[in-house]
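Every protein chain but one is kept in place in this view of the complex.
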Amino acid sequence: MAILLTRVRSLGVRALLYGLLTFIAVFMMLPFIWMLRTSLMPQGEIFGSPPILISRNMSLDGYHYIVENGVLRSLWNTFFVAFSTTALSLFFCSLGGYGFAKHHFPGRNPLFAFLLATMIIPGAVTMVPTYVIMTKLKWLDTFRPLIVPGVANAFGIFFMRQYISTISDELLDAARIDGCGEFGIFWRIILPICVPGLTSLGLIFFMGAWNNYLGPLIYLRSSEKFTLPLFMMQMTGPPGYSLYREWMGVAVLSVVPLLVIFLFFQRRFTEGITAGAIKG
Amino acid sequence: MARGVVVSATNGKRRELWREIVRRRWAYVFISPFYILFLGFGFLPVIFSVYLSFHKWKGLGPMEFVGLKNFTYLFGIGGKAFWQSIQNGIILFFMYVPIMTFLALVLAVILNSKLVRFFQGYRTMIFAPYVTSMIAAGFTFGLMLQQKGGLFNTFLNMLGLPGVPWLEDIWWARVSLCLLVTWGWLGYNMVIMLAGLQTIPRELTEAALIDGASPVQAFFYITIPLLRPVILFSVILSTMGSFGLFNEVQALTGGGPMRATLTTMVHIYNVAFGNFRFGRASAQGYVYFALIFVFTLLQLRYFGREE
Partner (left out) sequence: MSHKHILYKMTTMIILGVIAITACGPAATPAAEVVEVTRIVEGETITEYVEVTPTPLPEAEKPTGKIVLWGWTAAIRDTIEAAGIIEDFNAEYPDIEVEIQYYGPSDVYINLPLALTAGEGAPDVCLVENSHLSEYVHLGGLLDLTDMLQPYLDNIVEYKMFDCEKDGKYYCMPWDGGPVVMYYRRDVFEAAGLPTDPAEVSATIATWDDYLAACRTIKEETGNYCFAHNKANNYARLYEMVLWQQGLGYYDPDTGEVTVDSPENIATLEMLGQFWEEDLVSDSLEWTDPWYAELAAMESPIIATLIEASWMDIFMKSWIAPGTGGKWGVAHMPAYEEGGARASNDGGSVFVIPEQTKNPDAAWAFVEFVLGRDRSVLRMFAISGFIPSLKSSYDDALFLAGDSFFAGQNVNSVYADVNAKIPRAGVYGPNYAMMNGSVSVAIQLYATGEMTAEDALREAAAEIRAGLE
């Protein structure tokens, strides 16, 4: 593919390409910049004309709201839910993936096909009855409905199965000969080898749980249990005083952790994404 | 006599099977969590949903059997909002999917070529929105698209152009939603295209160029066809996406104005948790499922049949 474009040496076309890339990149970065800038700006200047990027009156005042109004608590809730979901999901999905990848058992193919088929069912169909089930289980206003159902999910198992199937069988046979039990093999051999794949998958899970809004909306009731997306949608201030600055502050708070994680684990992230797409 | 042999042979096979199962029991243990959870939170809800769709229930108190009423409701005037949401899904799909997919492809091609530097930087910046909470992004876009004083209109005014009713007009609201969705998903699609591009061997395009094809021709006749699986994957995901948009709609438009940006997911949520018509919501969930299924099948057919 590279070959196509190396023919194009003219400056004009190169400039065009850079231009396009930069334009898109700026468009992508714009909301982040805007979020940050608005969170630091006094109310009156937010909608000024011409739009100001940096103002002399910028301050961290808007962030007081975060300290005073339980936002940090929300942040912790979000982190707790995301972390629990990720840890548990990684465990069970890799377990399932291992089962499908390295064991030949009767019914393996039909069972796996069934698993894949379940991915088609849209959330709209299960939304209401799942809510009713949670009501009966008395799990409302807890984190359980957010964590438990997805703990062993089809996508994760599919992903880990692909990943684990690349591990050489000899390794496993050797371990079996050495007397390692099945679970022991999983825990001591498979998991450590899978760390890169687990990281990729874990990032996807973490991000999904962090940004989940519908789940918390349906299941969480008391404000001290809110996660950040829910908190943002339910933020109120004195009537009519739109808390633009504070909203953006909370938005920044909800976005920054994931961005940091993303920057740190960029490669794994994109690996995880592409693995799902290419081999899918 | 033969029968006896067959019977004992079958019995023999069954015993073999059972022994195999027992021998492989750990595998079943490992894969069981999925099936157990699916039973409780997948299968059971699906069946219950069918049951509910024939009843009228507000979540409290008795359920009233209403037969097919919830379904016929959809085909009367009551279904207006539901069909509007389906229509919106289709409109939104055609509004952003072709552009976004093509753009993702083009960007991937540009980045993949060694022509442009800062590959890492660009890729990071373009991908970053994908990890962002669409609630936070939706709010931010809402601020930027505000008719009086929002960044976009102020900018247009500076260029001497009139402001645009981004969130007050039916079509502009859809455009705004598409802007938000494209912002969030372009990077993701670009990255998977990039990965796909890397699986295309150089020699193919080289050969084509040597044979006298122009770069553009090579792009259209070689690259795209080879990337078809990836493009298809991207398009199918976007399909489910455009009907299932929830966070984006809630944060940016709330479904308005005049239901122009109401997606099916938001609508079903409203019917269930806004109007407390659980039975109706279940019925609509199924109709929605059926439509998506058909739409996806059509796409697979259409894309699968090309030269």
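Order of writing sets the labels: A and B. Residues in every chain begin at 1.
In this section, a residue touches a chain if its C-beta (ideal position, glycine included) is under 8 Å from a C-beta of that chain, and two chains touch if they have at least 3 such contacts.
Predicted model, so just to flag it, every value in this text is computed and none were measured.
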Determine which of the presented chains are touched by the chain that is not presented, and list them. A, B
Out of A:L140, A:L191 or A:I261, which is the one that touches the chain we can't see? A:L140
Since one chain isn't shown, list which residues of chain A touch it in the complete complex. 47, 135, 138, 140-141, 217-218, 221-223, 234, 236-242
Had the left-out chain been drawn, it would touch chain B at residues 58-61, 69, 73, 76-78, 80-81, 148-149, 165, 168-169, 256-259, 273-277
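To be clear about the criterion, only the chains that are shown with their structure count from here on.
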If you average the CA atoms of chain A and of chain B, how many Å lie between those two points? 16
Quick check: in the complex, which residue numbers of chain A touch chain B? 1-8, 14, 17-18, 20-21, 24-25, 27-32, 34-35, 38, 46-51, 92, 95-96, 98-100, 103-106, 108, 111, 115, 118, 120-133, 135, 148-149, 151-154, 157, 182-183, 186, 207, 210-211, 213-214, 218, 228-229, 232-233, 244, 247-248, 250-252, 254-255, 258-259, 261-263, 266, 269-270, 273-274, 277-278, 280
Interfacial residue positions of chain B with respect to chain A in the complex: 17, 20-21, 24, 26-31, 33-38, 40-42, 44-46, 48-49, 52, 59, 103, 106-107, 109-116, 122-129, 131-137, 139-141, 143-144, 146, 148-151, 154-155, 157-158, 183, 186-188, 191-192, 194-197, 199-200, 202, 205-206, 209, 215, 218-219, 223, 230, 233-234, 240, 244, 246-247, 250-251, 264-265, 268-269, 272-273, 278, 281-282, 284-286, 288-289, 292-293
